[in-house]
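Dumping the structure here so I can ask a few things about it.
One chain of protein is taken out of this complex; the other chains stay put.
The first chain written gets the first letter, and so on, giving A and B; residue counts start at 1 in each chain.
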Amino acid sequence: MSGHSTYQPQHPFMKWMERRLPIAGLVYSSFIAYPTPRNLNYWWTFGGILTVMLAAQIITGVVLAMHYTPHVDFAFNSIEGIMRDVNYGRLLRYLHSNGASMFFIAVYVHIARGMYYGSYKEPREVLWILGVIIYLLMMATGFMGYVLPWGQMSYWGAVVITNLFSAFPGVGEAIVTWLWGGFAVGNPTLNRFFSLHYLLPFVIAGVVVLHVWALHVVGQNNPTGVEPKTDKDTVAFTPYATVKDAFFLICFFLLYGWFVFYIPNYLGHADNYIPANPAVTPAHIVPEWYYLPFYAILRAIPDKLMGVLALGGSILILAFLPWLDTSKVRSARYRPLYRQFFWIFIATVVGLGYLGSKPPEGGYVIAARILTIYYFAHFLIVLPLLGLFEKTKPLPNSISESVLKDGEPIGASAPAKG
Amino acid sequence: MKMQKLALAIVLAVGFALPAQAAGETEHPPRVKWSFAGPFGLYDRAQLQRGFKVYREVCQACHSLSLLSFRNLAEPGGPGFTEAQARVIAEEYRVQDGPNDAGEMFERPGRLADRFPKPFPNDNAARAANGGALPPDMSVIAKARTYERGFPWFLFDIVTQFQEQGPDYIVALMNGYEDPPQGFQLPPGSHYNKYFPGHAIGMPKPLSDGQVTYDDGAPQTVDQYAKDVTAFLMWAAEPHMEARKRIGFQVMIFLLVFAGLMYFTKKKVWADVHAHP
Partner (left out) sequence: MTSSTAAEPNRRDFLYIATGAVGAVGAAAVAWPLISQMNPDASTIAAGAPIEVDLTPIADGQVIKVFWRGKPIFINHRTAKQIKEAQDVNLALLPDPQPDSERVKKGHEQWQVLIAICTHLGCIPLAHQGEYDGYFCPCHGSVYDTSGRIRQGPAPLNLALPPYEFLSDTKIKIG
């Protein structure tokens, strides 16, 4: 997608084609000859895993839609029909429902890797922001997908999340009624969620194309954070990156298979096997695990509008990360202090996730408040100040130098292993 | 590194230890040894047949099983009835059909393709007949009930594949009827159950020793009845579990072989890069 193609078609048809639609040349330059830093570790394979998971979700989703009925009276039983009667329906449904979780596991690793190695820094800001947009679209898609089985948690999740919009003064109620298409969550809501749940993955695919395009303009970051300088620093995407991605993808599939075949309901909620009942609120409404940290932030704040704003802010703040982190050094390998704060931040998010699954009472609320404050402090205080005061370790001159000396001291200090 | 660990400890303490005060309340159901647990678990055919007998003779009067068809009884991975046996069972039920040529609904004996008929025509009729409490449908109830595992057990469950919280809860519920403790205000029309959330359950104690006759020599006790009917309900909720685990094993073996091959391919491809930097 960037640079000039070195692709030289041999076959007369390919020559003919290349003059009219140079798609073979595009593929060649983007996915075969494309120079990849030679020192990428396995954390860099998650981009490829995510692409495969998106494709897997779209394919299983399209076939599930052939058997699903988006109507409040039939949705629950049509899913059970898929589970009981459709050929391989139970497999496809479990692949799709667990696939959503695997997708989020991969995206969280992908985001954390970007944060650890400073992949959002100049000139990759747009690449990063496109990633935040993909993440937001994934959250919307996942939420609407969870509503479709029309179980108790589906229904009440939809009630709680759509009600977030009622926090806005004046227009809130009108927005919520507009979202519902009625005076409560009901059949119009289910229908439009199905429509959008089908649409959004293709929008995600479109933004992914932009994300990959931006990646190919600026090139991949790498564990040293030092840009490739010579041919010695890079290898060709195919076969080197391809085969590495493929190996780790299969390892990832082992995890995916573990959930799908052995504990397919582990990541779901028992309540969602109870058909939706607008007259009975479950004792304990919990969103899917991948929203839990943000749910904890929402509930940590006693004021409704402020809670909703904090929830939105906690995600949107990611888009400003390239400017909040003031350090000139990209990789945490050479930032001893940042490395520690990074792991504290990860622990904070995990802690918030745990608290999001707990009832909002007593110590849980206090703990959630402390961690919420730290979550924002990480972005608004720690990162800007670290860039100013942190004493970073000397960077290697090039990627190949760091690879050669791997395991030996670089400069004066010990190498940092991520 | 020291500071890192200290900070981590603080965060974990804030996240996990501080709220520990909120723990407690209802006792967890005891673990039951299930034949269908684990990666190679299979249903015990005789147990499913006994459980079906308990369902028919006890639960069926109030609880529907609306997602199950008679044909399911003869499907592989199930209770192991022959198709002829399933047909006989189906014919013992009256199923509403119609309208006929005169425009009227009529009843006929069940067929294999029919679903289990519901005991009440609608939810309100079921409530009216049961003192306002709705007996839930039992088709997926084994997956619709659970209890909180708590930290750190829920993490271990990923590895041990423990996922029988629902069945354990149902067995505990059947065994959990007792006299209310001193000072417990039992609302009228409800019964005290040790394991029911809130303890006041609408359903009277459904099982008693010797209530259902087994002809395979299994003990005719409440505990055995509870386990048998729960195994049957687990099968009803997840009728293709055996096939799922069997395919899963094949897939895992395939992936392991593929991953091994891919690993050595990757090493081979990268060998020249490592040799000539």
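Keep in mind that, in the parts below, a residue touches a chain if its C-beta (ideal position, glycine included) is under 8 Å from a C-beta of that chain, and two chains touch if they have at least 3 such contacts.
The model shown is predicted, which means the values in this text are computed figures rather than measured ones.
Novice: Give the labels of the shown chains that the missing chain contacts, considering the complete complex.
Specialist: Its contacts among the visible chains are A.
Novice: Looking at A:Arg38, A:Lys244 or A:Arg299, which makes contact with the chain not pictured?
Specialist: Per the contact definition at the top, the residue touching the missing chain is A:Arg299.
Novice: From the list A:Gly25, A:Pro70, A:Gly89 or A:Gly307, pick the residue that touches the absent chain.
Specialist: A:Gly307
Novice: Consider the whole complex, including the chain that is not shown, and state which of A:Ala56, A:Val109, A:Ile285 or A:Ile366 touches that chain.
Specialist: Of these options, the touching residue for the absent chain is A:Ile285.
Novice: Considering the entire assembly, which residues of chain A contact the chain that has been omitted?
Specialist: Contact residues on chain A toward the absent chain are 156, 159-160, 162-164, 166-167, 177-184, 186, 188, 192, 278-281, 283-285, 299, 301-305, 307, 359-361.
Convention: only the chains that are shown with their structure count from here on.
Novice: Touching residues of chain B toward chain A in the complex: what are they?
Specialist: 3-4, 7-8, 11-12, 14-16, 18-22, 39, 67, 72, 136, 139-141, 143-146, 151, 157-158, 161, 163, 165-166, 197, 237, 239-240, 244-245, 247-249, 251-252, 255-256, 258-259, 262-263, 265-266, 269-270, 273, 277
Novice: Contact residues on chain A for chain B in the complex?
Specialist: Those in contact with chain B are residues 38, 77, 80, 83-84, 90-91, 94, 232, 235, 239-240, 243-244, 246-247, 250-251, 253-254, 257-258, 260-266, 270-271, 273-274, 283, 339-340, 343-344, 347-348, 350-352, 354-355, 358-359, 361-364, 366-367, 370-371, 374, 400, 403-404.
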